[in-house]
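Structure record follows, encoded as C-alpha coordinates.
What you see is the complex with one protein chain gone and the rest in place.
Right, subunit A next:
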Amino acid sequence: LPTGLYKKVLVILHDSILPYMNEPTLMIDFLTVAYGIGGAISLLALNGLFILIHQHNLEYPDFYKKLYNLLDPSIYHVKYRARFFHLLDLFLSSSHLPAYLVAAFIKRLSRLALTAPPEALLVVIPFICNLFRRHPACRLLVHRPNGPEAMSEDPYIMEEEDPSESRALQSCLWEIQALQNHYHPDVAKAAAVLNQSLSEMEDDISGLLELSAYELFDKEVKKKATDVPLEFEQVRGLFRKKNDIFAEHFTLD
(Lines give C-alpha, C1' and ligand atoms only; values in the text may rest on other atoms or scores of the structure.)
Protein backbone atom coordinates (compact mmCIF):
# COMPACT_ATOMS: atom_id res chain seq x y z
CA LEU A 1 0.00 0.00 0.00
CA PRO A 2 1.17 3.56 -0.67
CA THR A 3 1.85 5.46 2.56
CA GLY A 4 -0.85 8.05 1.91
CA LEU A 5 -3.52 5.39 1.61
CA TYR A 6 -2.09 3.54 4.57
CA LYS A 7 -2.45 6.60 6.71
CA LYS A 8 -5.98 7.31 5.51
CA VAL A 9 -7.09 3.79 6.27
CA LEU A 10 -5.44 3.70 9.65
CA VAL A 11 -6.83 7.05 10.72
CA ILE A 12 -10.43 5.84 10.37
CA LEU A 13 -9.84 2.19 11.18
CA HIS A 14 -10.61 2.27 14.86
CA ASP A 15 -13.96 3.98 14.77
CA SER A 16 -15.44 3.33 11.34
CA ILE A 17 -14.14 -0.10 10.34
CA LEU A 18 -13.44 -2.28 13.32
CA PRO A 19 -16.77 -1.87 15.11
CA TYR A 20 -18.62 -3.06 12.00
CA MET A 21 -16.58 -6.14 11.27
CA ASN A 22 -17.86 -9.53 12.22
CA GLU A 23 -14.43 -10.81 12.99
CA PRO A 24 -12.15 -7.93 13.83
CA THR A 25 -9.43 -10.43 14.51
CA LEU A 26 -8.93 -10.69 10.78
CA MET A 27 -7.27 -7.32 10.95
CA ILE A 28 -4.54 -8.60 13.19
CA ASP A 29 -2.13 -9.34 10.40
CA PHE A 30 -2.73 -6.05 8.69
CA LEU A 31 -2.21 -4.11 11.87
CA THR A 32 0.88 -5.97 12.97
CA VAL A 33 2.48 -5.35 9.62
CA ALA A 34 1.52 -1.71 9.78
CA TYR A 35 2.87 -1.49 13.32
CA GLY A 36 6.14 -2.92 12.15
CA ILE A 37 6.64 -0.35 9.41
CA GLY A 38 7.72 2.41 11.76
CA GLY A 39 7.23 6.13 11.84
CA ALA A 40 3.81 7.73 11.57
CA ILE A 41 2.16 4.58 10.25
CA SER A 42 3.11 2.64 13.35
CA LEU A 43 1.71 5.40 15.47
CA LEU A 44 -1.57 5.19 13.64
CA ALA A 45 -1.71 1.41 13.75
CA LEU A 46 -1.49 1.60 17.51
CA ASN A 47 -5.07 2.65 17.82
CA GLY A 48 -6.46 -0.38 16.00
CA LEU A 49 -4.11 -2.67 17.84
CA PHE A 50 -5.24 -1.30 21.12
CA ILE A 51 -8.84 -2.17 20.35
CA LEU A 52 -7.85 -5.68 19.36
CA ILE A 53 -5.79 -6.17 22.49
CA HIS A 54 -8.35 -4.64 24.71
CA GLN A 55 -11.55 -6.18 23.39
CA HIS A 56 -10.49 -9.24 21.41
CA ASN A 57 -7.88 -10.78 23.60
CA LEU A 58 -4.99 -10.29 21.27
CA GLU A 59 -1.70 -11.34 22.80
CA TYR A 60 0.99 -9.13 21.43
CA PRO A 61 4.51 -10.19 22.30
CA ASP A 62 6.94 -7.44 23.22
CA PHE A 63 4.26 -4.83 22.80
CA TYR A 64 5.88 -2.37 25.18
CA LYS A 65 9.27 -2.91 23.69
CA LYS A 66 7.97 -1.99 20.27
CA LEU A 67 6.10 0.93 21.71
CA TYR A 68 9.29 2.04 23.36
CA ASN A 69 11.10 1.91 20.06
CA LEU A 70 8.41 3.95 18.41
CA LEU A 71 9.49 6.92 20.45
CA ASP A 72 11.69 9.10 18.32
CA PRO A 73 12.03 12.86 17.94
CA SER A 74 9.27 13.03 15.37
CA ILE A 75 6.52 12.11 17.84
CA TYR A 76 6.57 15.65 19.12
CA HIS A 77 6.23 17.12 15.67
CA VAL A 78 3.76 14.95 13.81
CA LYS A 79 0.13 15.79 13.36
CA TYR A 80 -1.04 12.77 15.29
CA ARG A 81 0.64 13.86 18.48
CA ALA A 82 -2.61 14.20 20.40
CA ARG A 83 -3.82 10.75 19.43
CA PHE A 84 -0.48 9.16 20.20
CA PHE A 85 -0.21 10.67 23.64
CA HIS A 86 -3.76 9.73 24.40
CA LEU A 87 -2.94 6.08 23.61
CA LEU A 88 0.39 6.21 25.39
CA ASP A 89 -1.42 7.48 28.43
CA LEU A 90 -3.80 4.54 28.19
CA PHE A 91 -1.02 1.98 27.78
CA LEU A 92 1.01 3.33 30.66
CA SER A 93 -1.95 3.78 32.98
CA SER A 94 -1.66 0.22 34.26
CA SER A 95 -0.13 0.16 37.70
CA HIS A 96 1.18 -3.35 37.16
CA LEU A 97 3.92 -2.27 34.82
CA PRO A 98 7.43 -2.85 36.12
CA ALA A 99 9.26 0.22 37.33
CA TYR A 100 12.20 -0.24 34.96
CA LEU A 101 9.84 -0.09 31.99
CA VAL A 102 8.10 3.06 33.10
CA ALA A 103 11.42 4.63 33.99
CA ALA A 104 12.72 3.83 30.55
CA PHE A 105 9.68 5.46 29.00
CA ILE A 106 10.03 8.50 31.17
CA LYS A 107 13.67 8.86 30.42
CA ARG A 108 13.22 8.43 26.72
CA LEU A 109 10.32 10.84 26.54
CA SER A 110 12.25 13.47 28.40
CA ARG A 111 15.36 12.90 26.34
CA LEU A 112 13.35 13.40 23.20
CA ALA A 113 11.70 16.43 24.73
CA LEU A 114 14.99 18.24 24.29
CA THR A 115 14.04 18.81 20.68
CA ALA A 116 10.33 19.37 21.16
CA PRO A 117 8.40 22.55 20.49
CA PRO A 118 6.77 24.25 23.49
CA GLU A 119 3.24 23.08 22.73
CA ALA A 120 4.43 19.48 22.90
CA LEU A 121 6.44 20.17 26.03
CA LEU A 122 3.38 21.48 27.74
CA VAL A 123 1.79 18.09 27.14
CA VAL A 124 4.70 15.85 27.92
CA ILE A 125 5.79 17.37 31.19
CA PRO A 126 2.43 16.88 32.93
CA PHE A 127 2.36 13.46 31.31
CA ILE A 128 5.65 12.54 32.94
CA CYS A 129 4.39 13.94 36.23
CA ASN A 130 1.39 11.65 35.99
CA LEU A 131 3.66 8.68 35.38
CA PHE A 132 5.56 9.55 38.52
CA ARG A 133 2.34 9.64 40.46
CA ARG A 134 1.25 6.26 39.19
CA HIS A 135 4.61 4.64 39.75
CA PRO A 136 6.16 6.01 42.87
CA ALA A 137 9.10 3.65 42.43
CA CYS A 138 10.22 5.79 39.51
CA ARG A 139 10.64 8.85 41.69
CA LEU A 140 14.25 7.81 41.97
CA LEU A 141 14.62 9.57 38.66
CA VAL A 142 14.00 12.93 40.25
CA HIS A 143 14.97 12.24 43.79
CA ARG A 144 18.12 10.28 44.56
CA PRO A 145 19.25 11.48 47.96
CA ASN A 146 22.05 9.02 48.54
CA GLY A 147 23.43 8.38 45.11
CA PRO A 148 26.96 8.95 43.91
CA GLU A 149 28.39 12.42 44.13
CA ALA A 150 28.74 13.12 40.46
CA MET A 151 28.77 10.98 37.40
CA SER A 152 30.77 11.53 34.28
CA GLU A 153 28.24 9.89 32.02
CA ASP A 154 24.52 9.54 31.92
CA PRO A 155 23.97 5.85 32.74
CA TYR A 156 20.97 5.77 30.47
CA ILE A 157 21.63 4.23 27.08
CA MET A 158 19.57 5.94 24.46
CA GLU A 159 20.42 3.56 21.66
CA GLU A 160 19.41 0.45 23.57
CA GLU A 161 16.24 -1.02 22.10
CA ASP A 162 15.24 -3.10 25.05
CA PRO A 163 13.85 -0.96 27.84
CA SER A 164 15.03 -3.42 30.44
CA GLU A 165 18.62 -2.94 29.34
CA SER A 166 18.53 0.82 29.12
CA ARG A 167 19.57 1.37 32.75
CA ALA A 168 17.02 4.11 33.02
CA LEU A 169 16.52 3.57 36.73
CA GLN A 170 20.10 4.48 37.42
CA SER A 171 19.77 7.78 35.66
CA CYS A 172 18.21 11.07 36.57
CA LEU A 173 15.99 13.45 34.68
CA TRP A 174 18.58 16.06 33.81
CA GLU A 175 16.62 16.81 30.70
CA ILE A 176 13.72 18.18 32.69
CA GLN A 177 16.17 20.19 34.69
CA ALA A 178 17.42 21.64 31.42
CA LEU A 179 13.87 22.43 30.43
CA GLN A 180 13.47 24.46 33.57
CA ASN A 181 15.51 26.95 31.65
CA HIS A 182 13.17 26.89 28.70
CA TYR A 183 12.39 30.23 27.11
CA HIS A 184 8.65 29.72 27.38
CA PRO A 185 7.54 30.74 30.88
CA ASP A 186 4.81 28.11 31.08
CA VAL A 187 7.16 25.30 30.11
CA ALA A 188 9.70 26.46 32.63
CA LYS A 189 7.06 26.56 35.33
CA ALA A 190 5.75 23.12 34.40
CA ALA A 191 9.25 21.68 34.52
CA ALA A 192 9.91 23.30 37.86
CA VAL A 193 7.01 21.33 39.33
CA LEU A 194 9.23 18.26 39.36
CA ASN A 195 11.55 19.98 41.80
CA GLN A 196 8.98 19.75 44.49
CA SER A 197 7.35 16.60 45.62
CA LEU A 198 4.27 16.00 43.55
CA SER A 199 0.75 16.48 44.70
CA GLU A 200 -1.48 13.45 44.92
CA MET A 201 -3.90 14.42 42.22
CA GLU A 202 -3.07 13.58 38.65
CA ASP A 203 -3.04 16.38 36.14
CA ASP A 204 -5.62 16.21 33.46
CA ILE A 205 -3.77 16.25 30.17
CA SER A 206 -6.72 15.64 27.89
CA GLY A 207 -7.24 19.38 27.56
CA LEU A 208 -3.63 19.92 26.66
CA LEU A 209 -3.41 17.27 23.99
CA GLU A 210 -4.87 19.35 21.20
CA LEU A 211 -2.88 22.46 22.07
CA SER A 212 -1.51 24.11 18.97
CA ALA A 213 1.31 26.55 18.62
CA TYR A 214 -1.00 29.25 17.45
CA GLU A 215 -3.27 28.89 20.47
CA LEU A 216 -0.20 29.18 22.62
CA PHE A 217 0.75 32.37 20.87
CA ASP A 218 -2.75 33.74 21.06
CA LYS A 219 -2.89 33.13 24.77
CA GLU A 220 0.29 35.06 25.31
CA VAL A 221 -0.70 37.94 23.10
CA LYS A 222 -4.00 38.38 24.85
CA LYS A 223 -2.51 38.58 28.29
CA LYS A 224 -2.86 42.06 29.59
CA ALA A 225 0.20 43.58 31.09
CA THR A 226 -0.03 46.18 33.76
CA ASP A 227 3.25 47.76 32.98
CA VAL A 228 5.82 47.24 30.32
CA PRO A 229 9.45 47.16 31.27
CA LEU A 230 11.74 48.73 28.74
CA GLU A 231 15.25 48.08 27.64
CA PHE A 232 17.55 50.50 29.34
CA GLU A 233 20.55 50.06 27.17
CA GLN A 234 20.86 53.01 24.87
CA VAL A 235 19.90 52.22 21.32
CA ARG A 236 22.38 53.33 18.76
CA GLY A 237 21.13 51.62 15.68
CA LEU A 238 19.72 48.45 14.32
CA PHE A 239 22.87 46.37 14.69
CA ARG A 240 24.90 48.53 16.99
CA LYS A 241 24.49 46.87 20.28
CA LYS A 242 27.69 45.79 21.85
CA ASN A 243 28.64 42.24 20.96
CA ASP A 244 25.89 42.17 18.39
CA ILE A 245 25.81 38.85 16.57
CA PHE A 246 24.25 40.47 13.58
CA ALA A 247 27.03 42.91 13.10
CA GLU A 248 29.40 39.97 12.71
CA HIS A 249 27.48 38.23 10.01
CA PHE A 250 25.08 40.58 8.32
CA THR A 251 25.39 43.89 6.60
CA LEU A 252 22.70 46.40 6.09
CA ASP A 253 23.09 46.50 2.33
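What to note about this one:
The definition used in the following text is that a residue touches a chain if its C-beta (ideal position, glycine included) is under 8 Å from a C-beta of that chain, and two chains touch if they have at least 3 such contacts; residues count from 1.
To be clear about the criterion, contacts and distances are computed from a predicted model.
The complex appears with one chain absent; UniProt names that chain "NOP14 protein" among the candidates "NADH dehydrogenase [ubiquinone] flavoprotein 2, mitochondrial", "Dynein light chain Tctex-type 1", "NOP14 protein" or "Small ribosomal subunit protein uS2m". Where subunit A meets the omitted chain, the residues involved are 72-74, 76-77, 111, 114-118, 139, 141-145, 147-154, 172-175, 177-179, 181-185, 188-189, 194-197, 213-214, 216-218, 220-221, 223-232, 234-241, 243-246, 248-253.
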